[in-house]
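Below: one structure, written as structure tokens.
Left out: one protein chain. Kept in place: all the others.
The first chain written gets the first letter, and so on, giving A and B; residue counts start at 1 in each chain.
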Amino acid sequence: MTRHFTLAGAIVSLACLAMPAVAEEHTIGAIFPLSGTNAVYGDVFMSGADLAVEHINADGVLSGPLSIAYEDSQALPQPAVVAMTKLVNVTGVPYTLSAFTGVSKAISTLATRNSVVGVNGGGVGPDLAELGDYFWNVIPLANLEMRAVVPFLVEERGLKSFALVYVDDPLGDAMHEELETILPEVGGELVDSFSVPTTAQQFSGVAAQVRASGADVVYVASYGNQQLQIVKQLRDNGVDAQLVAYSGYAVPDALALPESEGMIITGQGVDFDSEDAVTKRFVEDYTAKFDRAPTAYNVNYYNAVLVYGALAAAIEAEGGEVTGEALLEARRATESFDLVGGTVSFQDNGTLLFPIQVKEIRDGAAHALTSVTFD
Amino acid sequence: MLAIQLAITGLQTGALYALTAVGFSLIFGSTRIFHFAHGATFVIAAYFFYGVFGAGLGLLPSIAAAGLGAVAFGVLLDRLVYAPIQRHEGSFFTVFVASFGVGIVVQNLIGMVFGRGFVTVNTPLSRSVEMIPGVYVSPLAWIAILCTAIFLGALQFFLRRTHTGMALRALADNPELVRTFGLNPRMIAATAFAVGSVLVVPAAIITSATTGLNPAIGHHVMLISLAATIVGGIGSVSGTMLAGLLLGLAESLALLVVDSQWTEAVTFAILFAFIIIRPAGLLGRATAH
């Protein structure tokens, strides 16, 4: 019931290593969880980023070949800072892909101090929008997801009382704050909230409390293995309320869990049927290469690498050197980018806006219920 | 109602803690080996069960695989790692470091083989049924409590009524005495590892269906086992059993008062307090010095 892409990831990275080294090569960094309990995300992120590298190199967008130097964050801030130090000081990258809220916040100081661009395509903590000029997001953040799903549940489904189970970290705290703000605005109520430590695995006690709260909706704000354990144990312990989660839940392991049936999740709306050339090429090549349909996470890191390609090409065209400062300047000068999912522009705080889809999990797959657009 | 529910949940958790902790306590009490890799035994048993069961080979072969895996690991570890260390140096700390190293190796090997993600064995038995209004109990909770009673009953019989069992109890106090009775202390130690490792098997299997597994789960199991052994009193199997149950209950009932991130702290505050105030533990006779 559990799928792993370790082998695929290994083959991809070996393929990267086999690429010849040329003088004018471009190297960008990536700090992903490659080991530890969240390694499953690392594989997902890498597949999107690697495909973009292939496309950029095949098209000859840049003067030399592009490659990605991967570093392992284990999805934890501490190893991420060590990895970022290495990427900045040793590898000397101008642009680094990052994932996870805690990790992104931790490396943002180094990014700013060394004028290296950090780009997040996986973490959704709302405060990621406020990490300075050198930190960008190519993913809509969780506050948007909540603003899409909460009114839907309260107004369309008539579910008014909410309980929240959230992980005790920057992401969970931010989600908690956001839910507390939104619910009263739309006539709902947060009847109880339960924070759980990042390492907890045993939730039968929390489940008993959730049941006792009598909420109509239980919002689960965690990630990785833990969110699956929470959902399973809530169901096992007699919680039959509507379960809701954010985009972090859209991983194969979670969708395949029998207890996920009927859950409502949100996520970035990517129109994979779109007719534009970038999206079509991505969907076709991704499906052919990995033998599965792409998800929003694959899209985000594909897009993050495409953004680098576009900016670096523009800098090279003017004869400049590709540095973090130059990339930031070029981004500010660029009106819009043709990415998977359409033509989009960065907001001033360095975050891309995408529509949010509200989806329901049926038979192990997420089916869209509605789509919400923000200005 | 919530208190009753939490007490029942705590009892189920506590029963499983008692089983794993008694396994550790038996090994530690009789051989004085600080078997930190006991958590790794748990992980091996759980994943062997998961692997064989997931391959569709049925319940009994899966249980057998878990049992064999656990026993083989325990006994081999004693033979290949602990025995050579004890031969030239008795410091429990050296053994502890070696054992800790083994735990790291097992966790990562299991992660490479079975993946580092969350896995679970799906069974309708983990679904709770409403017993009285507001109180839900899953069939697995009854199975857990029943298994604990059976295994610990059998263990008491073994320790009190068989020669090997009595020798095992004597080993800690006086290895020479064991030898004069014509028994080989190394054989007795191997028995302690076999029995101690078997005790984690039911807990590992039930956990694979309730909370689910990941390769790092052994860490928590080990810390709880150590805490229960000390709170119960080193060398006292009944004390450890009682302490395991109490720690499970405390962890669950603590939710009435504090948020769930404090539950682990509650366990270790109890441990710390016991060491300062009553190092001999609940039922222990041994002194700490």
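Here are a few things to note about the model shown:
Convention: a contact is a pair of C-beta atoms (placed from the backbone, for glycine too) under 8 Å apart; a residue touches a chain by one contact, two chains touch by 3 or more.
Everything below uses one rule, namely that contacts and distances are computed from a predicted model.
When the unshown chain is looked up in UniProt, the name that turns up among "Branched amino acid ABC transporter (Permease)", "Fe-S cluster assembly protein SufD", "ThiF family adenylyltransferase" or "ATPase component of ABC-type antimicrobial peptide transport system" is "Branched amino acid ABC transporter (Permease)".
Here the missing chain is touched by one residue of B:Gln5, B:Ser62, B:Gln107 or B:Ser138, and it is B:Gln107. Looking at A:Asn120, A:Thr198, A:Thr266 or A:Gln357, the residue that reaches the missing chain in the full complex is A:Thr198.
Summarising the interface, chain B meets the missing chain with residues 28, 34, 81, 84-85, 88-89, 91-105, 107-109, 111-112, 116, 223, 226-227, 230, 234, 261-262, 264-265, 267-269, 271-272, 275-276, 279, 288-289. Mapped onto chain A, contacts with the missing chain fall at residues 6, 9-10, 13-14, 17, 34-36, 39, 42-43, 46, 70, 72, 74, 76-78, 81-82, 85-86, 89-90, 102, 105-106, 108-110, 113, 168-170, 173, 197-198.
As a working rule, only the chains that are shown with their structure count from here on.
Touching chain B in their complex are the following residues of chain A: 1-2, 4, 6, 35-37, 39-40, 168, 194-197, 199-206, 208-209, 211-212, 224-226, 228-229, 232-233, 235-238, 253, 257-258. Within the complex formed with chain A, the chain B residues making contact are 1-2, 5-6, 9-10, 12-13, 54, 111, 115-120, 122, 126-128, 130, 134, 136, 138, 210-212, 214, 216-217, 220, 251-252, 255, 259-261, 263-264.
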